[in-house]
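First up is the structure itself, then whatever we jot down about it.
Complex shown without one protein chain; remaining protein chains in place.
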Amino acid sequence: MRALIVNCTLKPSPEPSNTEALASHVARALAERGVEVGTVRVVDLDIRPGVKTDMGDGDQWPEVHERLLAADILVVASPTWVGRPSSVAQRVLERMDAMLSETDDDGVPVAYGKVAGVVVTGNEDGAHHVISEICGGLVDIGYTIPAQAWTYWHLGPGPGPDYLDDEKGHDWAHSTGRTMAAHLHHVASALAARPWPAPAQ
Amino acid sequence: MRALIVNCTLKPSPEPSNTEALASHVARALAERGVEVGTVRVVDLDIRPGVKTDMGDGDQWPEVHERLLAADILVVASPTWVGRPSSVAQRVLERMDAMLSETDDDGVPVAYGKVAGVVVTGNEDGAHHVISEICGGLVDIGYTIPAQAWTYWHLGPGPGPDYLDDEKGHDWAHSTGRTMAAHLHHVASALAARPWPAPAQ
Amino acid sequence: MRALIVNCTLKPSPEPSNTEALASHVARALAERGVEVGTVRVVDLDIRPGVKTDMGDGDQWPEVHERLLAADILVVASPTWVGRPSSVAQRVLERMDAMLSETDDDGVPVAYGKVAGVVVTGNEDGAHHVISEICGGLVDIGYTIPAQAWTYWHLGPGPGPDYLDDEKGHDWAHSTGRTMAAHLHHVASALAARPWPAPAQ
Partner (left out) sequence: MRALIVNCTLKPSPEPSNTEALASHVARALAERGVEVGTVRVVDLDIRPGVKTDMGDGDQWPEVHERLLAADILVVASPTWVGRPSSVAQRVLERMDAMLSETDDDGVPVAYGKVAGVVVTGNEDGAHHVISEICGGLVDIGYTIPAQAWTYWHLGPGPGPDYLDDEKGHDWAHSTGRTMAAHLHHVASALAARPWPAPAQ
């Protein structure tokens, strides 16, 4: 079983990414279940605006797309900016939009049968909204969202420290991340055992 | 396999409910798959504000709660008002909040292993937002959301007719509803085959 | 100048309301500017489901509606439940929906020229989303939302104490509430000085 963690931080490498740091706990918990886990830091690539799988002209989305197709489990990891998913996360959803039209010979979209979850970090507030927004998009694209397939970290109220700067709440966020990994693995295993039904006529 | 359709219209019986009318197509498609389908029209009951399973004093939520526990599949059907899920739908989510603390002997919340989807009607715009809001809440409470486990109907832009008053777009909404039923049934079947894992320590 | 604070807690009187406690700081700051401030605790009234100003049959919305019409400033104060505005807050928006069709002799809806803001409390996360949802609805209904016309309190990550149980962050929430009051008063004063233009033909 394979998982792909799509890190939607705004910060290019090698800057430290709070989002990557929290997502790494989910990655570890998936690996402990025998899942092969890869990561992509989207901001390091040239991902063109658009809603097709290949926007041509140096667009590096096709390589992410290939890795999405190869993964049974997707984790979208996003910071919260202005209370919402990052522009990089929204760019990812826009590019994934084309996956709804990519089907197998029976007309089943390529994402059907795959599962997804969300990791959120931020320095103030907004995690559940970021989770709802991203999960809402992923359900449209064809992913199944297991129960409590998310974890997050931020403190409130008002602007405060980043995840990497304050240990408070880490235990809760990591334990919640381990549960998330268990849920992703469980539902992915259940779905892997039977083919997704062809669409209603 | 059992399904419960929770109709969150603002209109008490016997007024016609657009939401019920669209949801009935999903109910029929579930029944054709051998699922036993029940419906509750929440506004006809006295559902007290609060976040406990029994708010006492004539509160009729406990009977809805019993039916939720007995159902493998939940369909929340909501109209769109002021662009958002109805107050009745939000009341339902608030009352379901207590289900997170109701666990089996292994500490697994009662909703884990159940699946859910959303039906939306409206006279203007907003279905995908209503779906995201409700699915976001249900994932927190413990439901798994299958890929494209929703259907909706409205026309735009600006205020217009209701679902029962205009045939336009019905074919799309019904076909999408049949696909939704297939997805709910598929994922519910896959999850029924194996017990949900106990929470991470 | 008059303000109305609409408290959308789920808890009937005389239970302590965290939302009322935080909103009282905004009320005080408005009063210090000479604004006459009233409060209504909606859950204590019988507010019927529906989207008309008078749903008949014991419906107590008409008295709230009268107070809304008399107020230049509206503050919607809501707890966060399942990450979203309370069912009582959504019920208020639904009932206010009718105000869009209530116009003066020039066809100007009754809420035009009035300003509104939002106060949010919660025991976890979600304030900015609750603010966006409520402000989005109020803009549709006809209110003008001044810059940073909100305050909130909650701690994260994960479930935690209520506002009345933890002093942490109170200074920030109260100072932000005083700024909110200044902004509501400023924009209400600016709008009071000139009549709202009649709608485009």
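Going by the order they are written in, the chains are A, B and C; count residues from 1 in each one.
The rule we apply is simple: a residue touches a chain if its C-beta (ideal position, glycine included) is under 8 Å from a C-beta of that chain, and two chains touch if they have at least 3 such contacts.
Keep in mind it's a predicted model, so treat the numbers as computed, not measured.
Trainee: Which listed residue, A:73, A:141 or A:187, touches the chain dropped from view?
Mentor: A:141
Trainee: Could you tell which one of B:11, B:65, B:114 or B:129 touches the chain left off the display?
Mentor: Residue touching the chain left out of view: B:129.
Trainee: Identify the residue among B:11, B:154 or B:178 that touches the chain left out of the display.
Mentor: Answer from the full complex: B:154 touches the omitted chain.
Trainee: Take the complete complex as the reference. Which residues in subunit A touch the chain that isn't displayed?
Mentor: Answer for subunit A: residues 10-12, 43, 49-51, 81-88, 90-91, 93-94, 96-97, 133, 136-137, 140-141 touch the chain left out.
Trainee: Could you pull out which residues of subunit C are in touch with the chain that's been left out?
Mentor: 29, 109, 111-113, 128-129, 131-133, 135-137, 139-150, 175, 178-179, 181-183, 186-187, 189-191, 193-194, 196-197, 199-200
Trainee: Which subunit B residues would touch the chain omitted from the figure, given the whole complex?
Mentor: Considering the whole complex, subunit B reaches the absent chain at 83, 124-129, 132, 152-158, 169, 172-173, 176.
Everything below uses one rule, namely that only the chains that are shown with their structure count from here on.
Trainee: Which one chain sits nearest the middle, judging by mean Cα positions?
Mentor: Taking the mean of C-alpha atoms per chain, the most central one is B.
Trainee: If you average the Cα atoms per chain, which one ends up farthest from subunit A?
Mentor: The chain farthest from subunit A, judged by C-alpha centres, is C.
Trainee: Measuring from the mean C-alpha position of subunit A to the mean C-alpha position of subunit C, what distance in angstrom results?
Mentor: 35
Trainee: If you average the CA atoms of subunit B and of subunit C, how many Å lie between those two points?
Mentor: 28
Trainee: Can you check how far apart subunit A and subunit B are, centre to centre, with Cα atoms defining each centre and the answer in Å?
Mentor: Between these chains, centre-to-centre, one finds 25 Å.
Trainee: Of all residues in subunit B, which are in touch with two or more distinct other chains?
Mentor: 133, 136-137, 140-141
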